[in-house]
Every structure is written in C-alpha cells, then in structure tokens.
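Not every chain of the complex is shown here; the ones you see sit where they belong.
In this document, chain identifiers A and B correspond to the written order of the chains, with residue numbering beginning at 1 in each.
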Amino acid sequence: MALYRSRYHPPGTAPGTLSTHPDTPAGEATLCLTRFDAETLEERPAATIEECLAALRAAEAAGGKGTVWLHVAGTPDADLAERLKAAFGLHPLALEDVLNGCQRPKAEMYDEHLFVVLSHADYTGRDLHLYQTSLFLKGNLVLSIDCCAADLLTPIRNRLRQGGQMRKRGADYLLYALIDLAVDHKFPVLERLGVAVEALENELLEDADAKAMPRIHRLKRHMLLLRGMLWPEREVLSQMQRGDMEPAISRKTQVFLRDSYDHAAQALDLLETYREVLADLQNLILMASGNRLNDIIRILTVISIIFMPLTFIAGIYGMNFDREASPWNMPELGWAYGYPAVMLAMLAIALGMLWFFRRRGWI
Amino acid sequence: MALYRSRYHPPGTAPGTLSTHPDTPAGEATLCLTRFDAETLEERPAATIEECLAALRAAEAAGGKGTVWLHVAGTPDADLAERLKAAFGLHPLALEDVLNGCQRPKAEMYDEHLFVVLSHADYTGRDLHLYQTSLFLKGNLVLSIDCCAADLLTPIRNRLRQGGQMRKRGADYLLYALIDLAVDHKFPVLERLGVAVEALENELLEDADAKAMPRIHRLKRHMLLLRGMLWPEREVLSQMQRGDMEPAISRKTQVFLRDSYDHAAQALDLLETYREVLADLQNLILMASGNRLNDIIRILTVISIIFMPLTFIAGIYGMNFDREASPWNMPELGWAYGYPAVMLAMLAIALGMLWFFRRRGWI
C-alpha cells in the first residue's frame, strides 16, 4: 500500500541512476505517437522512438509548426528510459523519478525541459490506488508516461480528432489538457468518498454505533493519501498559473491552468470538509457510547436497588430462630396476617422505589 | 447536500464546454435589464439580450455615460450561456463556472472582464442552503447571475429608484453593492445560528445531556459549509480592496469594498467563536456524562455494600444445622433474645455503613 512504502534506491546510489524497479515488468511499456497541427492529425498506436524523432524533424522542417505527443503507457524499464534519454535529451534526475514512481507531485524547470509529476487516483469503493503521471515538455514535444488504464486518455484523443482549439494551440496547451485530466479525475473519487461519508453520517445520526470505527478509519486513511497528493498538486498548479514556468508555458495557457488550480483547490476544500465531518462523527460515536453505557448501568442499578432489599426481607423471614425458646424470637411468623403484611410491605417498597426512580427521571 | 457534491464535467471535457447541468430546468432563467445614469432610470423586467446590447450602444452613444445592469434570475441553460457569450464576449471558462455552480468564491481578471463568484446563504433553522452568485463587470456593463429568491435584490433596486449615490457612481459601485449584499446576507444566517448556539449553551449548562450531540453535529456541519464560503470570500474582498483589480475597480469604490471586507472578517470571527463554543459544549457533555456515570455507580455500590452483608447474615440464620445433634450447632437460634440481637446488629451495620459513606462524601 502506497502509505507505507516509498520506492528508493539504496542510499549512496549515484543520482540519475536508471535501474528497472523490481516490481516493474520488463518491456511492458508501449509507445503511442500523435502528431498534429491545425490541419492534420496522425496517430500511431505502437510507435518507436525513431518514428517520434522523425516526426519531430518533420515538424521542424515544416517551420516549427505542429505538436508531437509521445505517450508511454506503463512504467518504462531502464532500457527504454536510457533510449528516451538519449533520443530527447531528458535529464537523468527526472527519468529516475519516473522509474522510481511514488514521487510527490512537483513541477521542475530543467535547462533542457519542463518536468511535471502528478497523480491519478482510482477508488473502487474499498481500495484507493494512486498512479504517477510524468509529463515532459520540450519545445513542441510532449512526452507523457503513465501506467493508468488505457482508456483514460480517450477524451483527450477524441478532442484532438474533433479538431478545435486543441489542435490549433501549441504543445503547452496539450500539457495543460493532460494536467487538467489528472486533476479532474479526483472529482469522481471525491464524489464516491463523499457518498460514503454521507451514508455513514446518516447511519450514525440514527444510531451512533462504534462498529463504524474501522470504516471511518479506512475512509480517513484514503483521504490522508489523497490529500498527500492534492496538497502538492495545488502547489504545482499555483506555481504554473502564476507564470513561474513562463517561457515554457505561454500566458494564454496560464489562464487555463488557473482554472485547473481552482479545481484542485475545490477538491482540497471538499476533502478537508469530509475529514472534519469524519472527526465529528467519531465524537458522536464516543458520546453515544458513553450515553449507552450510562443507560445500561442505570437499569442495572435500578434493578439492584429494587430487588436487594426485597431479597433481604425474604431472607430475614427465612431465618430459623426457635420461636418456642422465647417469645422474642420472630413472633411475626406466628401472627395471623404476618405473611400478607410482609408481602404488602414488599410491594409497597417496590412501588415506592419505582415511583422515586421515575420522579428522578431514571426510568 | 452541498457538502458531499461538487458539480463537475466528466474528466477530459474541453475547458469552457457549456452544457446544461441535468439539475437545471431548461429555459428557466429570466432576464431583467436596468439602465441608469444620474438623471434617468429605465427598468425592463423581462428583457432580451438584444435590448441589452441596444442599451449598451445607447450608453456608448451618450459618451460612455450611464451603467447597464443585466440580471439573470435562475441558472442559465447552455443555450442562454452561448448567447450571453456571443453578445458580451464573456470568457467560456467563466461561463462554465456559472453553469456548473458550486464554485469556490473567487475574483478573476480575464482580459475581457472581471469575474466574481460569491455565495448567498439561506438558513431555515434546520437546513442551510448555499447559492452561487456570479458577477461580471465589463466596461459599464454589470451582469449578475443568481438563482436566489427574486426579492433579494429589491433593496438594490429601491436604492436605484431613489437615486442618490448609486445612480451617480459607475458600474463598479453597482458591483460593490451586489457584493456587499451577498456578504451582509450572511449576518441574519449567523444570527440565527448564534441564537441556536446560545440556546444550546443555556440548556447544556443546566443539564449537559448527550442527547444534544446530533444537534451540535448539525450546527457544526452548517458552520463548516458556511465557513467554506466565508474564507474564500474574505480572501476575494481582501484582494479587491487592496487594489489588485484596479483598473476595473476604482479607488473610490475600494474604500467601500474595505467596508465589505470588514464585514466578512467580522462574520468569520463570529463563526469561529461559535465553533469554539460548540467544541467546548461537547467537552462539557463528555464530562457531565462521565460524572453522571460515577454518580449512578456510586449509588449502586452503596446499595450493594449495605445489603450484601445483611443478606449474608440472614442467610446464615436460615441454615438448617441440627441443633439437637450438638450444642455447637447454631445455639443462637435458641437464645431468648437471639432474634432481636441479630436485627439490632443488622441495623447497626446498616447505620454504620451509611455514616461511613456520608463521611466519605459518597451520599
């Protein structure tokens, strides 16, 4: 589980060492090349790096027009990373972060390119999975590396096919679109978490049962993980929207990134609200549990207070003092109405106590 | 409930896509046009966009004098949004926020116009409703979009009709008036919440009963929602009052926005105070509940400690040892004053214990 692990090289490893992570199946990653400008769109689902370089050269030959998008689906192994580095001049520190995975979201300007790390979240209703999305922007090349489900990018591809704004604007707009996708994918997750919180709340407002505690704990943990991603993502978007990455991200695209920033801020707000509600529900449970304990013990006390004196009285008249030895010995036993009198006395005691308890609001 | 939902487009949708939200009834929104300058005031309750454009042209012909205010009552559908966008050159990202609703309060300078999102709160004593108010300021046009009750704007209209300052000052002052209205509408809500908190406090200081917990929880949730709006609203007003939006908002109007900022800060202070009082009341309940438990158990213990020995003594003299078999077998039973002696002993034990408990402060 992502909470407890952070992939890391053995301490002392040279920075930028590209080694396949043991959990990464070798050669798993596939490349998908898309080249487009306002007029044309070319898609190659199983491309090679050489085709990508050719596309870049073609775009350059055409006067720098057109954007080349290379998408790597799956975590690349060391070999592929080396080839990407050689072909596009990527910084080894950035590629190391791609191979290691589990990085904090961040945006870093290298001399060579812009490098952005974001996360994709997937919540099945029981488990929360977080995937890393790595994005490179270098001139008119966008390189995205992601091990999410393949159909995640379909909306972006469709928008490219339909033409419109996305085809006309440059590579930084494509980068924005990919960032926006990662941010907006948090909303369905949050909605499902919100539904779970709401269900819990309704349940607990009716009957604040402590059995819900592990569920609350699990929800809180999912939210902890999600917040661990959303906080730095909001920070990244705040930086990008402010213009810190300016030559790479144009002013026009910054307006759109401000929109993504708003979404990230809204997602965080929702998350914090959920967390406060959960904390409050824990309080509710704590109080209800104490209340229930009071109720039970009150009943026990009432019963004990009623029956203990009665049993004691019965015990008294069960004593075997020898009435013949002395007239002082339990003369009540010989009275004509002794038994009914005792029974009535007992009834009176019981009723009196019940009346007393009812008056004090105990029953 | 607003807590658990945030309206969003499917991830990957192109930014600025204007689609009617499923919950929005189509064609519901009505337009209301007001044109005024220091001398004249013209109101058209059911206006069209074309009339508005004509009014704008008329104002321009008159040397830029006069302000045009178009109020859209209700959430616009995609069609109306498209027409507004075409007519006034509104930014699609802003309009998308209008259609989606449930946005965080914010103030955004677009190249084309200023866009402000605020909230209106309505508290019925049981439920808290939050509505989005969207405000556009472009030159001498103010466009407000709001799905609140219609009579909310009546005080503004009346002030326009009565002439005075509002008619003389420009569009940014009208914008301020609408912002001020949204902020000041939080006070009646806060007052009602404050009355509820005060009632709870008085109740609980007399009898800290855990049954109040769900009420506290509900109040806290309302406050959580309200705070979620007030925090960014205060931020928005702080920005506007500082002069961040300066060409659009004149220096003269900033003084008034500082006043609104003060109100928002005051509202937040009140809210935080309520929240702290509620947290403290929870503590009070927790303590009182523990106290009550102690009381009950002390009574149970006192009763048990008194009656257990007595019952045991009665049990002893209820044993059937054969007194004839041996003089050692329960000779007490045959004594002349055995029974009174035992009864007195029991009484002494009971009284002694009561005295002991009273001395230790248990009863």
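We adopt the following convention: a contact is a pair of C-beta atoms (placed from the backbone, for glycine too) under 8 Å apart; a residue touches a chain by one contact, two chains touch by 3 or more.
Bear in mind that the values here come from a model prediction, so they are computed numbers and not experimental data.
Undergrad: How many copies make up the whole complex, given 2 shown?
TA: Copies in the complete complex: 5.
Please note the rule applied: only the chains that are shown with their structure count from here on.
Undergrad: Give me the superposition rotation angle from chain A to chain B, based on Cα atoms, as a multiple of 5 degrees.
TA: Nearest-5 rotation angle for the superposition: 70 degrees.
Undergrad: Distance between chain A and chain B based on Cα centroids, please, to the nearest Å.
TA: Those two chain centres are 25 Å apart.
Undergrad: Touching residues of chain A toward chain B in the complex: what are they?
TA: Result: residues 153-156, 159, 164-166, 180-181, 184-185, 187-188, 190-191, 194-195, 197-198, 205, 208, 255-256, 258-259, 262-263, 265-267, 269-270, 273, 276-277, 280-281, 283-284, 286-288, 290-291, 293-294, 297-298, 300-301, 304-305, 308-309, 311-312, 315-316, 318-322, 325-326, 328-330 of chain A touch chain B.
Undergrad: Quick one: in the complex, what on chain B touches chain A?
TA: Residues of chain B touching chain A: 1, 3-6, 8-15, 91, 93, 97, 103-104, 106, 108, 110, 210-211, 213-214, 217, 220-221, 224-225, 228, 282, 285-286, 289-290, 292-293, 296-297, 299-300, 303-304, 307-308, 310-311, 314-315, 317-320, 323, 330, 332-340, 342-343.
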